[in-house]
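Notes follow once the structure below has been shown.
Here the complex is missing one protein chain, while the rest keep their positions.
Let's turn to chain A:
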């Protein structure tokens, strides 16, 4: 039972060659880069979406933080398209792989911490102690804040992995339920299929929201450190 449930999340192979390589590269093909001043509707929609998310995200940063805008825009575009493409049946979602999320989260988080430590050392170290703590509690609180700082990249990676994996698992399970019930008890099957429709809508929202949250948190860590 365990083996069958989790097989959609194992890295796919075609004739023993890793198929993860074209699957991860595929979302880049969907970003259009036309050279004309006036484009067709799809390219204009994409362009407007990119401009809108860029403006929303980078409005709250100062000039130093805005040098990260290309990185954060590419991050949110990559994560959102990868999550949305994974909602298609029988597809493989790379963001369910803990390896990829760790490799995304750790360098970006480390980058924000190093930017803070290098340019505003006192301020970034001062974040380790909340204001107004009574003096005897200071050593313990510094330890606690350090641990909460060090756990940020792991939390980022595991949050994205677990949310997308759990959503896909739920859809698999409820889909199998509907299929199994369709022969015996049709009304329950219809009830479960409405549940499936609602769950799919939720998954679309979750796909977008997870991308947003990932990027937002990194930009938050950046703001604290610039």
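The rule is simple: contacts are C-beta pairs under 8 Å (C-beta built on N, C-alpha and C of every residue); 3 or more make two chains touch, one makes a residue touch a chain; residues count from 1.
To be clear about the criterion, contacts and distances are computed from a predicted model.
Taken from the listed names "ATP synthase complex subunit 8", "Origin recognition complex subunit 2", "G protein gamma domain-containing protein" or "Phospholysine phosphohistidine inorganic pyrophosphate phosphatase", the protein name that UniProt assigns to the chain not shown is "ATP synthase complex subunit 8". From the set A:77, A:112 or A:210, the residue in touch with the chain omitted from the display is A:77, counting the whole complex. The hidden chain makes contact, of the residues A:57, A:85, A:100 or A:115, with A:100. The chain not displayed touches chain A at residues 6-7, 9-11, 18, 20-21, 24-25, 27-28, 31-35, 37-38, 46-47, 50-51, 70-71, 73-75, 77-78, 94, 96-100, 103-104, 161, 165.
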